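Omission of a single protein chain aside, the complex is shown with its protein chains in their original locations.
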Amino acid sequence: MQDAGSGWALEVEDLTVAYADQPVLWDVDLQVPAGVKMAIIGPNGAGKSTLVKAAMGLVRPVAGEVRIFGRPRESARGQIAYVPQRATLSWDFPTDVLDVVTMGTYGRLGWFHRSGAVQRQLAEAALEQVGMTAFLRRPIAELSGGQQQRVLLGRALVQDAPINILDEPFQGVDAPTERAIIGVLDGLAEEGKTIIVVHHDLQTVPEYFDSVLLLNVRAIDSGPVSEVFTEENLRLTFGGRVGVLETREIEV
Amino acid sequence: MRLRRILILAVVAAVSACGDHVTAPEENGGLRVVATTTIVGDLVRTIGGPEVQLEVLMGPGVDPHLYKASAGDVRRMSSAEAIFFNGLHLEGKMTEVMERMGERGVTTVAVGECLPAEELITSAAFSGLHDPHVWFDVGLWARATHCVADALAELVPAHADAIRNRAQAYRDELTAFDGWVHERVGDLEPEQRVLVTAHDAFSYFGRAYGFEVYGLLGVSTASEAGTSDVKKLAHFIAERRVPAIFVETSVPPRYVQALKEAVEARGFAVEIGGTLFSDSLGDQGAPAGTYVGTVRANVETIVTALSETQ
Partner (left out) sequence: MDLFGDYTLRLVAFGSAVLGATSGALGSFAYLRRQSLLGDAVSHAALPGIAIAFLLTGSKAPLVLMVGAGLAGWIGTLVVRAVVGRSRVPYDSALGIVLSVFFGVGLVLLTFIQKQPNAAQAGLDSFLFGQAASLLRQDVVTMTVLAAAALMILGLLWKEFKLLSFDPDFASSLGFPVQRLDGLLTLLLVVAIVIGLQTVGVVLMSAMIVAPAAAARQWSRRLLPMVLLAASIGIFSGVAGSVMSSIVPRLPTGPTIVLVLSAVVVGSLMLAPRRGLVWRFLRLGRLLRAPDLDPVLMHLYALSLQHASDPEHGHKIAVLRTMSPSGADVGTALEGLADRGLAQQTGDGLWAPTPIGRREAERVLDREAES
């Protein structure tokens, strides 16, 4: 299905990113095995969003390399589907649900081509997966937060990419939407796709994900949740003010 | 940043390449005098003769209606002993500067404003003010010589007689020249005497020599012509079969070109009869470089173009 390569879906080596001479990411190394569901965890300002943006080439790093399925990022187009943070988009833009999801097909359509019946079918199928079939022609300005998130997820599904990167998909959504998103992500994982999620809720990490990256400007640790998601690592990442693990142990 | 440097260099290069077009003062130790337009300047130079050292602010082809005094102009004016200008709001953007110069003790003389008020044309389209283009009636302009002579004589009492003599001689010359204009214009039938130009600079000319005059822009070029003005004037030209209309040296030719297109669209081929000197004289040294030369060139252009029968 994918290049045999090194077996890593995404490799990041020595990545350093700075905004106005202020380092946001410092010498980050990361290897994401194909087929995992990985959460990126860290405090505010840890560079989580920057890391995924750098992985896609949306921000220019000061140093470092990104490889996707063993190939340099630049020559690996169409391998990543991206769900940006909902709040960064202008939801006042005059467009509707179907149109936004159809945008997911633009990468394959190529220059100058218009979307047609095929693209519409793809978009409708994706909207069905995220439970938004009833809202095809709803202007996006009239959607609730959860509905907006479903639309963005639908747009990523249309891309049918082997790697899916989601930036804070659970931020400000209602409980049914959160469950629906998890359902969709599980489905993608069953198809063997790699999922990387910037996440902020420590409690749900063990439930939703099998891998985790702990990030605070530097990569603290990464690997399977069972090995890496330890109290000590969390303390290193968040700086000692973590009461989550106790809660988790009670749950367990 | 490099871009900005290139841009600045380009501006500097362009500015320095073009130099300054204010006429250099005639260094002769005479009375330091500033004139605004070339027309007023010519009058002052003729009457003042060697007794004045003259600087003219606006070069040939400069539009006095829109001219704004630069810092250099203000410096030149404040260091002068007398300023001669046309007045009657010709120098529309300099009225205040002139008032301030007067307050500073510089003698300011508005040549057009010494003419008797009953000889001036009041223009409804110019907010009811007097039309400032007085020099195109040669007979009227001859009467302005007194005004300049009186002012200069007062400032240089030692040479008052010489000044008054030159003024009288020039006045006689202009009176004779006025006769020539009447004669030359007589080559046109009265009904051929229709003068259409870019702006209303020729109403004194029209009154003196029997022309109907029409301007697209009104008395000042500062006003914008509306579509209806072009339309009405084009209609008139086609209706009356006016053979030629005229471009002016100090107004963009596009207005008259737009008018020509509009007339042609009505099925009448109007010519552009040539370029008239309206608010400034021609280049110094050229035949039209003096007041007399300029008016003669205008009259020749007008008579030649309008006598073409269609």
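Order of writing sets the labels: A and B. Residues in every chain begin at 1.
We take it that a contact is a pair of C-beta atoms (placed from the backbone, for glycine too) under 8 Å apart; a residue touches a chain by one contact, two chains touch by 3 or more.
None of these values were measured; they are calculated from a predicted model.
Residue A:Gln147 is the one among A:Gln147, A:Thr194, A:Asn216 or A:Thr237 that touches the chain not shown. If you put the hidden chain back, the residue from B:Ala201, B:Val251 or B:Val299 that touches it is B:Val251. When the full complex is taken into account, the listed residue touching the unshown chain is B:Gly226, out of B:Gly29, B:Pro116, B:Gly226 or B:Gly285. The missing chain lies against chain A, touching residues 20, 53, 56-58, 77-78, 80-82, 84, 88-90, 92-96, 99-100, 103, 106-107, 109, 111-115, 139, 141-145, 147, 155, 159, 172, 174.
Residues of chain B that touch the chain left out of view are 1, 3-4, 7, 10-11, 14-15, 17-18, 20-22, 58-63, 66-68, 70, 125, 218, 221, 223-232, 234, 249-255, 257-258, 261-262, 265-266, 283.
As a convention for this text, only the chains that are shown with their structure count from here on.
Rounded to whole angstrom, the centroid-to-centroid distance between chain A and chain B, based on C-alpha atoms, equals 75 Å.
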